[in-house]
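Note that one protein chain is taken out, while the other chains of the complex remain in position.
Chain IDs A, B and C follow the sequence of writing; residue 1 opens each chain.
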Amino acid sequence: MNTFGNIFRLTTFGESHGPVTGGVIDGMPAGIRIDMDALETMMARRRPGSSGNVSARREADRPEFLSGLLDGVTTGTPIAFTIANTDARSADYDAMANTYRPCHADYTYQMKYGIRDHRGGGRASARETAARVVAGALAKQVLTGYGISVDAYILQIGRVAEKSAEVTAAMKAEIEEARAEGDTLGGIVGCTISGCPAGIGEPMYAKLQAMLAGAMMSINAAKGFDYGSGFAGAAMRGSELIDTFIPASDGTITTLTNHSGGIQGGISNGQPIDFRVVFKPVATMMRPMQTVDTDGSPVTLQPRGRHDVCVVPRAVAVVEAMAAMTVLDAIMMDQCHGSTRFV
Amino acid sequence: MNTFGNIFRLTTFGESHGPVTGGVIDGMPAGIRIDMDALETMMARRRPGSSGNVSARREADRPEFLSGLLDGVTTGTPIAFTIANTDARSADYDAMANTYRPCHADYTYQMKYGIRDHRGGGRASARETAARVVAGALAKQVLTGYGISVDAYILQIGRVAEKSAEVTAAMKAEIEEARAEGDTLGGIVGCTISGCPAGIGEPMYAKLQAMLAGAMMSINAAKGFDYGSGFAGAAMRGSELIDTFIPASDGTITTLTNHSGGIQGGISNGQPIDFRVVFKPVATMMRPMQTVDTDGSPVTLQPRGRHDVCVVPRAVAVVEAMAAMTVLDAIMMDQCHGSTRFV
Amino acid sequence: MNTFGNIFRLTTFGESHGPVTGGVIDGMPAGIRIDMDALETMMARRRPGSSGNVSARREADRPEFLSGLLDGVTTGTPIAFTIANTDARSADYDAMANTYRPCHADYTYQMKYGIRDHRGGGRASARETAARVVAGALAKQVLTGYGISVDAYILQIGRVAEKSAEVTAAMKAEIEEARAEGDTLGGIVGCTISGCPAGIGEPMYAKLQAMLAGAMMSINAAKGFDYGSGFAGAAMRGSELIDTFIPASDGTITTLTNHSGGIQGGISNGQPIDFRVVFKPVATMMRPMQTVDTDGSPVTLQPRGRHDVCVVPRAVAVVEAMAAMTVLDAIMMDQCHGSTRFV
Partner (left out) sequence: MNTFGNIFRLTTFGESHGPVTGGVIDGMPAGIRIDMDALETMMARRRPGSSGNVSARREADRPEFLSGLLDGVTTGTPIAFTIANTDARSADYDAMANTYRPCHADYTYQMKYGIRDHRGGGRASARETAARVVAGALAKQVLTGYGISVDAYILQIGRVAEKSAEVTAAMKAEIEEARAEGDTLGGIVGCTISGCPAGIGEPMYAKLQAMLAGAMMSINAAKGFDYGSGFAGAAMRGSELIDTFIPASDGTITTLTNHSGGIQGGISNGQPIDFRVVFKPVATMMRPMQTVDTDGSPVTLQPRGRHDVCVVPRAVAVVEAMAAMTVLDAIMMDQCHGSTRFV
């Protein structure tokens, strides 16, 4: 169950403190020259240590490609890649071998498997999202060729709600205040997919919003998803949310408004697809925390290691990556039926 | 893509105004005696016409089982069933053959397939959810045998927010006000899964919250999903949301609070799993609406047929059904690994 | 696991002596007018009682379509159908409730599920193949539109090896001899897929021959599969089996011979795809047979019911159906990648 997607598929592997994190992309269209600079730019957005707001762990995060490329061009065979874990200090975590950190996956992994890799969260670490961003960056390049853009952005950090591509001054202040208190923050990431033609998405259980929701809720710390009018629409009247169809100037059909969020009946309608993902505050705080050890006895956990105050800035690239993979996968599923929207 | 689930799988079929709606359940455990009364009770909760608040379409909604049972006991083979569409008045919909209703799937189906069954929404009709409730009712019976309960309820209708198993007087007033204005309402359904042991859910892309989100967002009119601290947690501090582990009186481990919503790292932690689903207001209103015909020319749509003012009361059973199927599927996936939590 | 295929998918249901056998076809391309006469002709080839050689059970085997068609044209939504079991005499089988028939699925179903439907083989009955032929007939109609034909034929019945579309005089004599002795026969069915362009099939685990082999070995009584040079090639030299590439008159590339059976590296090469499936003799014989009851005590099974002497004549339509579904599924998988061989 470490595979995402139906046709465009990513299988990831690697623990936080193993030698590498990596993935295998299966289903990447053939004949596409990878833009390694664009890939690196997207990786940099997710990278820890890129600002004072996030984890101080510093790694080049440059993927090494092991297969699937011939002179930088995709061949249709699986694209495997690894990313070295160059800066993992396992010693920071030795004390946690016998402790269940609150709001982490320590206890649940132990209950499920009877064994767990305690070093830095093991498989449950956000380190795994680096592999998602590699695959998402490749998916984005395919989408760009189709005229589709995927853009995620910050909508809220803590109590500061501002749509923004980068952390604003008010958000920085919010983060610094939490840091000073040894506390952490959550927030909301928004995402807009533009240029997607009508007809993408499957009508019943693979509705486009269902695929997007499943993708987003697979990201660490994500606690909710909504699209279009979303949760705000619960208290509104139908008459406020009707997206009236009108003739477009180019002879096609468009809508006056977009409360539908670009999806109707699970299928894209040609309008921008927009959705939101909420992230909980980081669970590891720089203050002593009460918990239990693996025998169930109370212990106090002392803060160690390096941790983000707020994952939202780094989560932007991950949301974008998951969205890009989801849409490309949906396009490829649509092509199964013989549709030729992109050929 | 009309199949839901991995091990416990439901494939549905049928259009709103065809002879039947139905489904095939594959993966149902063998040797279980179906409680037909409990099934009927659950079907009745979804049935239109069960109160003045919802569509006046009246159907017995009694499933006919075609296979998979021997003297009322499951045999491990696929359970097929149909539900007769006894009260479909297609003539109501003839006028819509050449019109795209706003905020429906008419336009997107046409764009995807180049053809659509316009009668009552065809495949996109909420009629399909009857099949989900049949399968969900069976899944619930299995879960009950495991000591797991799944309970959905109304949290909000329009502007009235009250946790309630049934429509309250304030909600009724809200609905009647909207009805009088020819308008419609949305709302929020909550759901709690109790008795689920720790260890259910797969850690990466099939996280329990990802499976639940995908399931819920596949329901007609659902616009968002959150669990645990959800969207409300965006503005909170980490210190407010820590679920401290403590020893339980029975020697196991429990948590003081449940902001995690019963899931950590994608895996159940033994606490109640709770989540919410928001539904948009019904898109068909009892007032003339502007739209376009299939040639893109503006037309006015006159209200016809029978329509709910608010789907939330009926959606409760659907949310419950999808949750039951999701949890049973996750349990069966967990059993693949050889776990024996229920044997 | 009652679903066949990846994109073009058939889910079947029904026991031999239940009210119906049926299926749900998901992924059928939209906009195709079903030729019901062609469907009936293919059903007739599988039907029991169509000659003296096969089971005397007589049923119209006319599928009733429940969904997915609008005025006889496919809409892209699931096509559900049932076939009435009009001539099932369950009383014939009551004696078998407590007996394990040799070389049947009685014992293994009981071991797997702890319960079984003993009436006429229940789910394990060849009756299920009627649903495969319905779906295969629809797949064939799509393939015909693509210029691809799928033709299965008899290669051998008992000791009589003759390629033939119908049972020949020598085969009839072989069958009558076995019948007179209360014995049964097996044989071999061949199949040729013509007109399939190069490029169909996935290179690794979904090689075209792997998909075909899996499909064929899912048919009741099939004991083996080979293609191209097949088992006969084991004792041959490489130099005897080389398919030399040569320029074709139309500027493309062809091969001088076709020992490859139309597939190289798991992908079609444009030559005819040919394979063979061997069927064991029918396990139910018209003579007393020793076996055990469900307690493990020896019993003698007296012949009852109606049974084929040889399933090969009826299996021809089933092989053809499974081959058609497999190739259409492979074509649709290839289209995922954006290929436009058929548009």
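The rule we apply is simple: a residue touches a chain if its C-beta (ideal position, glycine included) is under 8 Å from a C-beta of that chain, and two chains touch if they have at least 3 such contacts.
Everything numeric here is computed off the predicted structure, so don't read it as measured data.
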| item | value |
| --- | --- |
| Displayed chains contacted by the hidden chain, counting the whole assembly | A, B, C |
| Touching residue (missing chain; options C:Met28, C:Met42, C:Ala105 or C:Ala152) | C:Ala105 |
| Selected residue (touches chain absent from view) among C:Thr75, C:Gln141 or C:Ser268 | C:Ser268 |
| Contact set of subunit A toward the excluded chain (per top definition) | 1-3, 9, 11-15, 18-20, 22, 24, 26-27, 30-31, 66-68, 70, 73, 75-80, 82, 109, 112-117, 122-123 |
| Residues belonging to subunit C that touch the chain removed from view | 1-4, 12, 100, 102-105, 107-109, 111-113, 123-124, 128, 156, 158-159, 178, 181, 183-188, 197-199, 201-207, 209-218, 222-231, 233-247, 251-253, 255, 259-261, 263-270, 278-283, 285, 287, 289-292, 296-298, 333-334, 337, 339 |
| Residues belonging to subunit B that touch the chain removed from view | 7, 27, 29-30, 76-77, 203, 332-333, 335-338, 340, 342-343 |
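The rule is simple: only the chains that are shown with their structure count from here on.
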| item | value |
| --- | --- |
| Of all other chains, the one whose Cα centre sits farthest from subunit B | C |
| Length of the line joining the C-alpha centres of subunit A and subunit B, rounded to whole Å | 26 |
| Distance between chain centroids, defined by C-alpha means - subunit A, subunit C (Å) | 44 |
| Computed distance of Cα centres, subunit C from subunit B, in Å | 37 |
| Subunit B: positions in contact with at least two other chains | 1-3, 12, 109, 112-113, 123 |
